[in-house]
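Only a single protein chain was left out; the remaining protein chains are all shown in position.
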Amino acid sequence: MIKLVVKRVVSMVAILLVLSATIFLLQKLSRTDPVHAYLGANASKAAIARESHILGYDRPLVDQYFHYVKGVLTGNLGNSLRTRRGVATDLGAYLPATVELTLFGLFLAVVLGGLLGLASAGRWRGAAAFRLIMVSGASAPAFLLALLGILLFFNRLHWLPATNDTAYNNAPTGPTGILVVDTLVHGQLAMWIDAWKHLILPGLCVALGPAVSIGRVLRTSLVTTMRSDYVRTARSKGLTERAVLLRHTLRNSLNSALSMTGLQAGLMFAGVVVIETVFAWPGIGLYTDQSIPAADFPAIGGVTLVLGVGYVVINTLVDVLQAVADPRLSLA
Amino acid sequence: MTTVLRRPRGQRAVGEEPDVGSVPGSGPIVSIEDLRVSFVRGDREVNAVRGVSLGIERGEILGLVGESGSGKSVLGLSLLGLLPTSPSPRVSGRACVAGTDMVAADAETRRLVRRRHMGAVFQDPMTSLNPTMRVGRQVAEAAAAAGQDVASLLDSVGIPDARRRMEAYPHELSGGLRQRVMIAMAIAGNPSLVMADEPTTALDVTVQAQILELIRRLCDELGTSFILVTHDLGVAAQVSDRIAVLYGGRLAEVGPATSIFEKGRHPYTAGLLRSRLVLDTDRTRPVLTLPGEPPDPRSHPPGCPFSPRCDHHRDDCDLALPELSGGGGDATAVACLHPVGVDDVTADETAMVAEWPAVPASTGGRDPAVIVHDVHKDFPLRSGPRRTRLQALRGVSLEIERGESVALVGESGCGKSTLLRAVAGLHGVDRGEIEFSRGMSAQMVFQDAGASLTPWLSIGELIGERLRGEGLSRAGRAAKVSDALALVGLPAEVAAARPAQLSGGQRQRVALARATVVPPGVLLCDEPTSALDVSLAATVLNLIGRLRRQLGMAVLFVTHDLAAARIVADRIAVMYLGRIVETGPSDRVCGDPAHPYTRALLAAVPEMGRTGTRIGGEPANPIDPPTGCSFHTRCPDQVPECASRPQVLVTLGVGPGSRTRSEGSEGLDPGIRQVACSRLAPPSEPSPTEPSPTGAAASDGGEI
Partner (left out) sequence: MAVAEPYVGQPLGRGLATRVRIRQIRVVGRRASTVDLLAVGAFAVVVLVAIVTPAVAPHSPIVPVGIPFMAPGHGGFLLGSDEVGQDILSRVLFGLRSSLAAAGAVIASGVVIGGLIGLVAGAAGGWVDDALMRFTDIFLAMPGPVLAIAVVAALGPSFVHTLIGVSIVWWPFYARIVRAEARALASRPHIEAARLAGVGPLRRAWRHILPGAVPAVLVTASLDVGNLIVTLASLSFLGLGAPAPAPELGAMAARGLQYLLQEWWVPVMPALVVFLVAFLANLAGDGVRDLMGDR
């Protein structure tokens, strides 16, 4: 077990190194010269050369990479060409809102996915309908959901707001940056309810795609497990269907659903970028969307790195959890 | 230890839920009346069970025997009320257990009957146990209602150290222990009936014998009825009180086990008994076989399902389905219009099969086709501590003469397949040598012929591949392929088919044709009959026997079945944990086994009323083989020295006509016997086959 954890952590570090190298190389590949862009269009050649030297851009690539990694480890992700602030500072400001949306989305995805999987695996009349719902969900781009959601719940029904994460200008910004927590900490009940109202629609839009993926995997896995020999054994003991499902089927089906959840976390980040754009949600997705037209690669690279680290860490955790769930895996 | 479980017959555990078929102390526990089960696959109806009526008494073991497609498993699942739901079955008739009809009752009632009155044991205990639940909990699920103690249940099915084993996960137990856990689960709650579906098929022969013994004991002690579903008449005969033979979804014959076994009257039963390989089957001529193959469950003939294969067939057999008739007392009930007479059994039929032509004896001097010399082979294991290695071969030497047939016999993990694959060149060896004589090469036939044929290539392409680079024209190749097919008894049209279109027996023939289209010097066979139905296995063995004589090939035949080994091989080498423990002429090894392990293997061959030295335990772990004689941990004759003395082959029965190997000589007389048991070394005569230090140690062993 410990060996497995060590192994997973080692491979996680390796993956993170490759990830950072990839982002570094992409930055080099990027057509905009960051120094030139940073100093402005009128900067003299000499000034650019001087600044490049100060930033170490004339040194060998490997040196620059190490410099980059050192910077990353000390929290220096370079400067945004657009906001002219440190990317790390920008991310610090934008990240909490994204964490809030992602966590809520992931929670919804797991709940919905579980329900969809269970409902569509059963042998009942509605199962086929649920399968159709799942195919639809897998086919709907997040922005379509967002558009339709806004049209229906904001424009027509006036139930939910369509932009930003709060309607209050004086909403608290600390201590966590996560609004549904902060408003509660500060005892602002109205703001708290308002924060939830803002969260629901983007959260659902972010969650639906991953929920369908989780549900599909869970369904396949449930159907396979229900045909397995040991479920037949459980039935032969005369256990109730409930006991068969809970003790024998579900647990052995969870593993693949669990790893799908990990994978979906990564796909969800992409959805988050889109959704934040549509809902003007003040997270790193919006930040990215604004950085793209400005060709602000340091900002995009920083976002990629942060999301990448999150993704890799989540999946490492999932791996370890799986080994806990299935004793056979801890041997490997 | 089983006192916990003992109870008066008929009394059941304290009830919980509504009353399901409260069991009076008499009357049959199972009564099946005209049960029919069919499945619709695609637009065709597959008739699995076609009108079976059968009763099972309390406290008896009923052996349900049949080949694949006979409907035996479907019958078992019907009784459990666990027929698969897709494709959805069509069921008619009744299958009552403890008074409840398990095919008509609603799901909840069926569940309660299973809970109260039934238990089940399935074929593969690895997949039949929940991999993520400790076995103790799994047994507890079944035992909880009856308030039984899990540890004593496990104890009663012969699981040593039961309290610790409760905490184990299935993958941490050996195959035999897993099956014992299954049985503990099945008998938990003191059921009236246990359905055991091929409970020993996935197990080693010595373990199979233990499990069968356990089933018999549990039946006697608890009064539980068992249905023993099996393809092996010998297994059924060994423990059953009565046997029901199924063929094509119909009962062919039902009766007391002894009567079926000794004077089975249905031509199918008789044929099965004839084609069974036993230790006294005549090996000088081809084995008697059942011609043809089991019927296709999608299109049964209108009359007797067996009539296309039947040598007693007359015209009226095809008019209507024969019903069971007769029976009572010692007699069996037979569904046949022209049953085999009591006397006319097989006396003249045996004579009809000509003897094998004699294999040209090697001319005095030895002429080995392949020499295996002191071969070692380890496999690194991925799991477990670093550097864990599975020691598959631990010093094996073997010579195969040109044209000679040698069988390697042993249980799983003994290294027999590793040796075969090493000879085939499929993997290298760590130490030692495998030398082919000039012009000798090896081809191999695999256990699962279907899997050894590439599914998307045609038979012609597969066989023709071996002819590449022979400079043959397309037509020349096709001709050679047809010849090879003809040699194994298949029509030339088969060349255009793909493996999936052929039956299991046909696929094994194709595999043989592929191996022999360019005849190799040595034909390697890896359990080529173990995946086949009994009636087909004999046919394949005959085919191998004929091919080797026609083509002058040597054969190295791997099997776990001593009876099959004796039929195909001139010489048998018995392996245990990576070493040969006994070798010698087939008749002598089987007729007069010297090594305790060989004796145990022989005793484990399922047979009517067989008793003998049964050994306990299971083959030791090849990761960490015991010191000294690796068999000493299970040996009934072991003495303390067995754990320390090196295990070496010594020659037995030195006398006129047999020669021992002299130092430095490569050859070894095929008539000679060698045994690796220190207690059997010839008294006072140092064995010449081994280097001096161990020879001295082995020589003071004792009696032969």
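Per-chain residue numbering starts at 1, and chain names A and B are given in the order in which the chains are listed.
As a convention for this text, a residue touches a chain if its C-beta (ideal position, glycine included) is under 8 Å from a C-beta of that chain, and two chains touch if they have at least 3 such contacts.
Treat the numbers as computed from the prediction; the structure is a model and nothing was measured.
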item	value
Contact residue for the chain not shown (choose from B:454, B:550, B:621 or B:644)	B:454
Option from B:40, B:319 or B:426 whose C-beta touches the chain left out	B:426
Sites on chain B contacted by the missing partner chain, in the whole complex	41-43, 421, 424-426, 442-444, 446-448, 451-457, 462, 465-466, 468-469, 498, 500, 511, 514
Where the unshown chain meets chain A, residue by residue	11, 14-15, 18-19, 22-23, 26-27, 29-31, 135-136, 138-144, 147-148, 150-151, 155, 209, 266-267, 269-271, 273-274, 277-278, 288-289, 291-293, 295, 297, 300-301, 303-304, 307-308, 311-312, 315
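Keep in mind that, in the parts below, only the chains that are shown with their structure count from here on.
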item	value
Sites on chain A touched by chain B in the complex	123, 228-230, 232-241, 243, 247-248, 251-252, 325-328, 331-332
Chain B residues touching chain A - in the complex, by the definition given at the top	80, 82, 85, 107, 111-116, 118-120, 122, 124, 127-133, 141-142, 169, 171, 182, 185-186, 188, 195, 382-384
